[in-house]
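Heads up, one of the protein chains got dropped from this complex, but the rest are sitting where they should.
Labels run A and B following the written order; every chain starts at residue 1.
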Amino acid sequence: MITAIQTIFNGLLIGGVYALIAVGLTMIFGVLKIVNLAQGEFVMIGMYATFVLFNLFGQSATSYMLLPLVAIIMLALGAVIMIVFIRPVLGKGDTAYILITSGLSFVLQNLAQGFFTANYQFVKSDIKTASLKLGGIYLSLPKVIAFFVAVVLVLLVSLFLKSTDTGRAIRSVSIDRAVSQMLGVNVAKMYIIAFSLGVMFAGISGCLLTPIYSIYPRIGTVFSTTVFAVVVLGGLGNIKGAFFGGLLVGVVENFVGTYYSMNLAPAAVFLLFIVVMLLRPDGLFAKGGARKA
Amino acid sequence: MNRYTKQIGHKPMIIAAGILFLAYPFLIQLFVEDTTFLLTMGFDICRFAALACSWNVIGGFGRQISWTHSAFLGIGAYTSMLMFMRLNTSPWIGMLAGMLVAGVLALLIGAPTFKLNGVFFSLATIATCQIVRLLLLNYDKFTGGASGLIPPYQEGTHLWAMKFDSGPMYYYLMFLCMVACQVVMILVDRSRLGYYLKAISNDQIAAESLGIKSHHVKMKALVISAMMASAVGTIFAFKNRFIEPDTMVSHDLSLRIGVTVILGGIATIWGPIIGAVVLVPVLQITYAYGQNFFNAGLSQILYGMILILLVIFLPNGLLSLKDKFAKQPGEKRNGDGGELPAGPAEHTRKAVQKDGTQ
Partner (left out) sequence: MSEKNLLEIRNLDISFGGVHAVNHLSFDVVEGECLGLIGPNGSGKSTCVNIISGLYKPDGGEILFQGENVLKLTPMDRAFKGIGRTFQSPKAFEGLNVLDSIYTASLLHNKHKSDAQRKTDEILSFTGLEPLAMTLCSRLPIEKRKWLDMARVLAINPKLIMLDECLAGLNPSEMEESISLVRKINRSGVTVLFIEHVMRAVASLCSRVVVLDEGKLLSQGPPNVIMNEENVIAAYLGEGYKNVIKAREHRSGL
């Protein structure tokens, strides 16, 4: 009995990790409708950035202290990537996005490999193996922290998109670019802001994941496809949906992995992904009717 | 010969290219002592050209941009190898069996995914490819799992086992396969299926209003495409004489196949071969000689840059360059729209197409 509950909680925690990464992808794919296959690589860069800063400061700061710095760096990087790589192909269709972000992911992976080699790197963390005890359940502390940051980010981004002028402008751009432009929205600026935020969130995720995962150039591929499933499950553009989507994916993956087979765990997620796209294209947590895009 | 007959292209150039391909194993001996690397590269050019032809049928003519094709390659490899190792069946028969299995897999994959539109279709095909890979990995008692399958060693040449002593034989075998795939692709282009595919890919609703059964057409195209890729997989498996899930079925390979076609010119007759002839040497040579640069990452960085530049500057592929010198631009006989598919209008994100209702 305890194993089942532990499995659920482990699943929820890993789901929190996915949700964290999904927040960034929701901004880029959910809101801007840009199919971004490089989101995992942005997470990877966030991890390496943390690693570099960590060593720069003589290994004295914790990864959590470096978070604001990483966030700023990733925000700037996001803007650069949007302007240089994405803007030239805006409106050229989904396959263009897929190809260019795939190209970007190859370049980023191998630049990382070039600078850091393919060896596993680590950011030392005192709490790496620490866990909270809840009844008979053990909760890995770094994952719990990541989980709560995910919750905070989801709420903040939700608020941002709903209640701020910029947020609403971004949402209007995602619904109808031409009309938004006519209404005076600076469409180009909105795209840059939203995309940069998406990359920033990816970087933040990376930073928070350094106590949990080792850092190597291809770490991004571990998450890429799964996080896409999360965003689609949650409903494109639905930040809260993406959060719960992440939890669901985490639990499903962990359950199948524990009780059936580790190999088939991602396969179960992908199958769920396809089924949801077929039956509920607006996502599992879509609000009734209003949001059709 | 009337205006309904589609031109194949510049006949002298095709013949010249054919001669070059046939003479390749001999030509390279003029330049290098050890021909292994160049011969393998030649084999891979033919391999990717054949795979590109297969992808072009569904991804080019049908504009169904699928990222699942390496699954068909893998099925061809595994079916024939398993039949060879467990049932002592000749790979030549195994190839046919593999094509059958791949056809069935195509039906299984097509049934749900063709109901999806645009980006959702693409994402679903990424997922199906991974599912196939994971299934092969998981049921290791049957498939050998991560350790892979290695057939017992045989000395010398055994035709029935698709084992050749000399490198050039495998090259010619794959060359024949490439020619076969090219021919099939051209036949599809000229057939009713080709016309219906292109109509659907241009405007599915209009096509259906004329009576074109879009689902059947897409399925037919995917099955044909899958069978071609599967045949390539069998030959590849028996040249390597070692197969395992991660190299046979991978997202990177699926992506590469599509990229090869798009680089050459999507939906064109010669785009697939041109894409392969350009991309394979570029990547393999930089990989071989770039080992000391950048921790062996040079080749992939170049690949990524090619992708980025391709999309930004040359979305219609290399063949579209010739239009810059064409006398009458726009009058393309083969209906080569060429453009990277934009999918349904950007802001309509309905994943599922219900009988044409938008």
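The rule is short, and it goes like this: a residue touches a chain if its C-beta (ideal position, glycine included) is under 8 Å from a C-beta of that chain, and two chains touch if they have at least 3 such contacts.
Everything quoted here is computed from the prediction, not taken from an experiment.
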| item | value |
| --- | --- |
| Visible chains that the absent chain touches, using the contact criterion stated earlier | B |
| Omitted-chain contact residue, chosen from B:W92, B:Y139, B:Y195 or B:Y287 | B:Y195 |
| For subunit B, residues in touch with the removed chain | 2-4, 192, 195-196, 198-199, 201-203, 205-214, 267, 330-333, 335-339, 355-357 |
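Just so it is clear, only the chains that are shown with their structure count from here on.
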| item | value |
| --- | --- |
| Length of the line joining the C-alpha centres of subunit A and subunit B, rounded to whole Å | 32 |
| In the complex with subunit A, residue positions of subunit B that touch it | 65, 67, 112-113, 115-116, 118-120, 122-124, 126-128, 130-131, 134-135, 137-138, 251, 255, 259, 262, 293-298, 300-301, 303-308, 310-312, 315, 340-343, 346-352 |
| Residues of subunit A touching subunit B in the complex | 33, 35, 85, 88-89, 91-96, 98-100, 102-111, 113-114, 117-118, 175-177, 217, 225, 228-229, 232, 236, 261, 263-264, 266-267, 270-271, 273-274, 277-278, 281-282, 292-293 |
